[in-house]
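We show some of the complex, not the whole, and keep each chain where it was.
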């Protein structure tokens, strides 16, 4: 799963019928080591709001989050992050092989 | 889903039979933080035109958009974007962990 | 689908039996905005030749192009590009949001 | 599989029901040739601890590691690395074609 932040909404009237009723949010990947991550459009079924950090799944897995394997969805918000604890020492320490 | 812009057409006479009848468009990823995104060829079943911003799905999900899981398609336009609203503050704000 | 160019051949005697009989070509992604794209090995069932631009699918979709879902193939040429028309204005114009 | 290091935990109360009971860890890709790899959230069913190097699978394969194909999981720790032996000569030697 990617760690993303919800940064916007998107509206599309002309679309595949199987997308009807899905809420589409703009999410941006939040990387520990990069300034600005990539931007995607994800469906939301957990009620995420602008500015919240969320867990996002992609690919065939995203279809598991929208109730039907037939919907053309490849990016879905599956959780709202309450808290994220990173061990800075482990993260920054060079691998020693 | 990726946010893309339709930038062209592609024609291929010699191709897999299962691709017959599909409209093939050239799309370019539109990123918030990069100048020029990657370019792909996507099928279009929603009637997108040159210059329009569209929602594009990839991988196995693209086959959900072309009516049959047997067609060798891995990139499909599934919606035309009417409006896209990004909260600049949320997008640019550094993550605070 | 990726827009690629066929740049070579590859031979492998010791391989998974299910790959027998497949023609393996070296393809290179042709990006509008990058000098040199990534290089992959793709199966070819449409008769592509060195130097030709082709449409390439990846992932589970590639197995749709080789007749059986059991063959360990994740990259396949599915069409030879006759002509590709890109609207330079649409491609270079900055997104205006 | 990616070679990753476990660097943290993540908590999410509001999430897809099918994620209940899964342990979610923050993992960072450990690359031979890059300083800092990407960060992901992965499920853990092998008991990995902070600082340990692990094998991580992504995509549909991750669902094979969580007992059910219906869970919206696209990243999973499948092993704890005891030892990793890289032949520096093979790794650094330029390809000779």
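To keep things simple, chains are lettered A, B, C and D as they appear, and every chain counts its residues starting from 1.
We adopt the following convention: a contact is a pair of C-beta atoms (placed from the backbone, for glycine too) under 8 Å apart; a residue touches a chain by one contact, two chains touch by 3 or more.
The structure presented is a predicted model; accordingly, all values stated were derived computationally and were not measured.
Here 4 copies of the chain are placed, and the complete complex recorded in this file has 5 of them.
Here is the rule we go by: only the chains that are shown with their structure count from here on.
One simple way to say how far apart two chains are is to compare their mean CA positions; for chain C and chain D this gives 29 Å. Averaging Cα coordinates per chain places chain A and chain D 18 Å apart. Multi-chain contact residues, meaning those touching two or more other chains, occur in chain B at positions 59-60, 62, 84, 86. Working note: touching chain pairs come out as A-B, A-D, B-C. Within the complex formed with chain D, the chain A residues making contact are 1-3, 31-33, 45-47, 55, 57-62, 64-65, 76, 78-87, 89-91, 93-95, 97. Residues 5-16, 18-19, 24, 26, 28, 30, 35-36, 38-42, 50-51, 53, 59-60, 62-63, 69-75, 84, 86 of chain A touch chain B in their complex.
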